[in-house]
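Step one of this worksheet: look at the structure below.
The complex appears here minus one protein chain, its other protein chains still in place.
Then we have chain A:
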Amino acid sequence: MAGVPTILHVALVWVTALASIALAFTTWDGIGFDSIKWVGLDNFTQLLTDNPQFWPAVEHNAIWFVVLILIPTPLGLFLAVQLDKKIRFSRVYQTAFFLPVVLSMAVIGFVWQLVYNPDTGLINSLIGANEPGHYIDWIGDPDLNLWAVLVAASWRHTGYMMILYLAGLKGVDPSLREASSLDGANEWQTFKNVIFPTLRPTNTIVLVVTIIEALRAFDLVFVFNKGAQGTELLSILVTNNIIGESSRIGYGSAIAVVLLAISLIVIIPYLIATFRKERQA
C-alpha cells in the first residue's frame, strides 16, 4: 500500500534529482537521446569561471539567508514572546502579522510593486521621488532592487517565524517561568537564560526553514523583474536555462547540482538528528 505513492514520489522527485546530476556532465539539445554527449566537468568549469551571473547569484542567495535570519526571524521571535503574554487582542495582532504568509509570493510581488513603482508607487509618491530627475528606481536599480525585494520577503517571513515560535512557546513549562521570577530574574534574564534555551527544537526548525526558503526564493523575484541585474538567484538561472531564450539542458543542470549540494548540506544533518531522536522516543 505504500507502493504507488513511493513510486510516484521517487520517480518524480528523486530520479529527476539524480538525472540533474547526470545531465550536469553532458550537453544535450533535448532532441533524441543520441545527442546526449558526455563533457565531464566542462559545464562546471564554465559556470565557475565564465558566467558573470553565477557568483552574483550565489552571493544573493547568501544575502537572502543572512537577511532573513538576522531581521525577520528575531522580529518574529520578539512578536511571539509579546503575544504569548496573555494580552488582549492577541488574536487580532496575530492575524495581521500572519496574513502575508497566506498570500502567494506572486501576489506579494504585485502588491509590493504598487509600493515600489517609481512613478506611481507609495514610497516615491510620499517622498517626492516620482518627478523626472529625482527618480529612485527601487525595481530597476541593481544597487537597490535586491534590498527592496528582501523587504517584501521579510514582510512574509516575520509572520511565519512568529507562528513557529508561538507554537514553541506554548510548549514551555509555565513553572519554569515562575521559578525564574521567584529567583528574582527580570524579564530579559528569564527569556535569555530560561525560555530561549528550551526553544532549541524550534530554533532548529527555524534555521532549516529559513535556509530552505533562501534557496527556494524565486516567485517574488520573477514577478518583480525576472531576476534581471541585481537580483540574480540560482533558482532563476536554472529556470532561465529551461524557458529562457537559451535552453541549455546540461548547463542548467550543473547550476541545479550546485543548488542540490547546498541543500543537502542542510537537509542531511537535520534529518539524521530528527530521525535519531524519533527512534529514541
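Everything below uses one rule, namely that a residue touches a chain if its C-beta (ideal position, glycine included) is under 8 Å from a C-beta of that chain, and two chains touch if they have at least 3 such contacts; residues count from 1.
One rule holds for everything that comes next: contacts and distances are computed from a predicted model.
**Student:** Under which of the names "Carbohydrate ABC transporter permease", "Succinate dehydrogenase / fumarate reductase cytochrome b subunit", "ATP-binding protein" or "3-oxoacyl-[acyl-carrier-protein] synthase-1" is the non-displayed chain listed in UniProt?
**Tutor:** For the chain missing from the view, the UniProt record says "Carbohydrate ABC transporter permease".
**Student:** Using the touch definition from the top, which of A:Leu41, A:Val102 or A:Ala179 touches the missing chain?
**Tutor:** Going through A:Leu41, A:Val102 or A:Ala179 one by one, A:Val102 is the residue touching the chain not shown.
**Student:** Just one of A:Ser20, A:Ser180 or A:Thr231 touches the chain that is missing; which is it?
**Tutor:** Checking the options A:Ser20, A:Ser180 or A:Thr231, the one contacting the hidden chain is A:Ser20.
**Student:** Among A:Leu41, A:Ala62, A:Leu114 or A:Ala179, which one touches the chain that has been omitted from the display?
**Tutor:** Spelled out, the listed residue whose C-beta touches the missing chain is A:Leu114.
**Student:** Need a quick check: the contact residues on chain A for the chain that isn't drawn.
**Tutor:** So the residues of chain A touching the unseen chain are 1-2, 4-6, 8-17, 19-20, 23, 30, 79, 82-83, 85, 87-89, 92-93, 95-100, 102-107, 110-115, 117, 120-122, 125-126, 130, 155, 158-160, 163-164, 167-168, 171, 200-202, 204-205, 208-209, 212, 215-216, 218-219, 222-223, 234-235, 238-239, 241-243, 249, 252-253, 256-257, 259-260, 263, 267-268, 270-271, 274-275, 277-279.
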